[in-house]
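Excluded from the complex is one protein chain; the other protein chains are retained at their positions.
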Amino acid sequence: MMTEGIPLEYFLIVSTLMFFIGIFGFLTRKNLITMLMSIELILNSVNINFVAFNSYLYPHQMQGQFYSLIIIAVAAAEAAVAIAIIINIYRNFRSIETDKVDEMKY
Amino acid sequence: MTNYSYTLFIPLIPLAMFLLIGLTGHKFKPIVSGYAGTLGLTVAAFLSYITAIRYFFIEGAVDGTYPMIKAVSTVWLRFTDTLHIDLGVLIDPISVMMLVVITTVSLMVHLYSLGYMKGERGFARFYAFLSLFSFSMLGLVLATNIFQMYIFWELVGVSSFLLIGFYYEKPSAVAASKKAFIVTRFADLGFLIGILMLSFTTDTFDFKTLTSLDGPIITSTAGASFMGLSVITWSLIFIFIGGAGKSAMFPLHIWLPDAMEGPTPVSALIHAATMVVAGVYLVARLFPAYAIAAPDALHVVGYVGGFTSLFAAVIAITQIDIKRVLAFSTMSQIGYMMMSLGVSGYGDHEGLGYMASMFHLFTHAMFKALLFLGAGAIIHAVHSNNMTDMGGLRKYMPITHITFLIACLTIAGIPPLSGFWSKDEILAAALHHNPILFGIGFGVAGLTAFYMFRLYYNIFWGTDRHYHHTPHEAPAIMTFPLLFLAVASVFSGFLPFSHMVTSDGKPFEAHTDMLVAIPSVVIALIGITFATIMYKKPSTIPDRLAGSIKGLYKASLNKFWFDEIYLFVTKRVIFAYISRPIAWFDRHVVDATMNLVGWTVTTASNKIKGLQSGQLQQYAMVFVSSVVILVLLFVYLISK
Partner (left out) sequence: MNNQVMFFLLSAIILIFSVLTVTTRRVLRAAVYLLFVLVATAGIYFQLQYNFLAAVQLTVYAGGIVVLIIFSILLTSHISERAPRASAAKAALSALATVAGAILVLLTVLQFNFTPARLEKVEPTVTNVGRALVSYKEYGYALPFEAISILLLAAMIGAIVVAKKESNQEKQK
């Protein structure tokens, strides 16, 4: 076994830290693309969680793995659409800074 | 029993014409609308005549009584088992008589207007309104219950308002229409209160129940009383206030003279022959209740009528505008009818006053419509309403002259014209019941003859004036109604009214009372003689006479300053001391409360709208920290 000596909790700690780093990035970065990258970090950390649970707790089926696969697919779709939107915003505002894109206010 | 359900179409045809002309009139030539309206009215008139002939002559009295038939009736609003508002058609002697009056005069006016209103702007609108009026008036007289009558009563008021204000570009017409509407509306408030009181006491709206001798109104006279009069009496007095408003009785008369701002055919139809007698019709409709349950209310009717007739006759003597003379004459004659109802008793020969009133209503409708239409023809030719601009017209307008003369003789009460018969019955009834009212009526008869002939001589005799163009006779479409109504005025007096329209539906024999007839003819002749002396040839007598009774003359000329008194009361008293404080309260308390609420909301919104910043990361921040706090709360703090 390649995971011998590594308890489940280690994976969970890594994924939790990664998740909150992603959230921190989402809250502080102004560039829409870097915010998108933060979201990718968040999704990735969740993937690690699923896979680790699958491997450690429910090895008799492959649910966690398929969840991860589907999340990767969703992430790809989301990235494509998000980037299309970002490019459109860039065309209209000449900027992708979130504090400059604030039309949706009172 | 005969089926009268087709009578439903008598009011519905004018309604259909109103909708047709009103909605599609602008698409055709104006004259098409005129023909359509006239055609509709012709059909309605034809149906009415058939109804009258069947009711009075073919069916006749059943067991010596003319029945009250509900030809059509549907429950519209049900409050309780007994108290419900119906819509229907009621056929009885007076409603059938009114059908004939309304459709005849209305048809004549429709025909006449084809000529009179030719080339006017809004010709189609005029016909639409005329049809609306005809519908409302027919609905009013055919109402089976007092609430249905009230609905049509208001509809009639609206059509009157619309037609008085027909020349809506003229400020005076607008003011007159408003005045008419407000005054009659004010009176209708009394009517409504009366209806509510009456229906509350008797638990019914239905005329048939209200007027039947063993109905609740007559058997339940003993009830709560107020100021010495029973509730029934008070409610009937309130209802009479409504009637007095529509019929321009003193002191609610001020709208009628101003209503002459409307086109002359309208004055003839609405403000002489039909709508203004609605008040008389209302009292007549509830007559058994008045006569048996509330004689005090009936006395009020009689005295108000008598006073109005004298009051209006005095004013009519000095007026210069010929339409206003006719308006005051109308008031005076309606006062006559009211007075006649007031002196009437119930049943058999006692009900002479009732019969006379209805008789006079009928004949008056004919000759007063004739007078107005004649006046319309004259105004059409001279382009002025003032008799000072007229004179010597008999040479130019022979047909109008003859018909106008006939009408003047009729209203003066010269036998054998119709006015003589009906007026004679009224005076006879008054003599039997109330000598004071007889004295008033007798005097008014003389005054009427005098002012009508003053009018006649000033228009058709005297010197020629400078006319813009030579006056000419009106076209045939206008003279035909004149001739028709003249014939009706001459001969309608021979109708055996006492065999047809009576207070209890039973025919009786009315005699011409020589004791009344001879003096009334004599005083009419005296009036005519005076007028002839003073106005046939130019003379100085009128001016000298006016000078010798200067005070009275001025009072009469200014209509006893009633308009001024009303203006003073409304402007100086009501506006200043009631309306203005209310307006202040409304502006500074009611509005202020609302403004405060609005101001609070806007201010609060302005303060908190910064939260909606459009800053994506702010939202995210709030979201994340809220989730953290909620997790903390629910997982660690609350669950343990």
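Going in written order, the chains are labelled A and B, and every chain counts its residues from 1.
The definition used in the following text is that contacts are C-beta pairs under 8 Å (C-beta built on N, C-alpha and C of every residue); 3 or more make two chains touch, one makes a residue touch a chain.
Since this is a predicted model, take the numbers as computed values, not measurements.
Seen from chain A, the chain kept out of the figure touches residues 1-6, 8-14, 16-25, 27-31, 33-34, 36-38, 40-41, 44, 47-48, 51-52, 55-63, 65-66, 68-70, 72-81, 83-88, 90, 96-97. Contacts to the hidden chain, counted on chain B, fall at residues 617, 621, 624-625, 627-628, 631-632, 635-636.
In the analysis below, only the chains that are shown with their structure count from here on.
Here the spacing of chain A and chain B, counted between their Cα centres, is 85 Å. Residues of chain B that touch chain A in their complex: 609-610, 612-617, 620-621, 624. For chain A in complex with chain B, the residues that touch the partner chain are 23, 26-28, 30, 98-99, 101-106.
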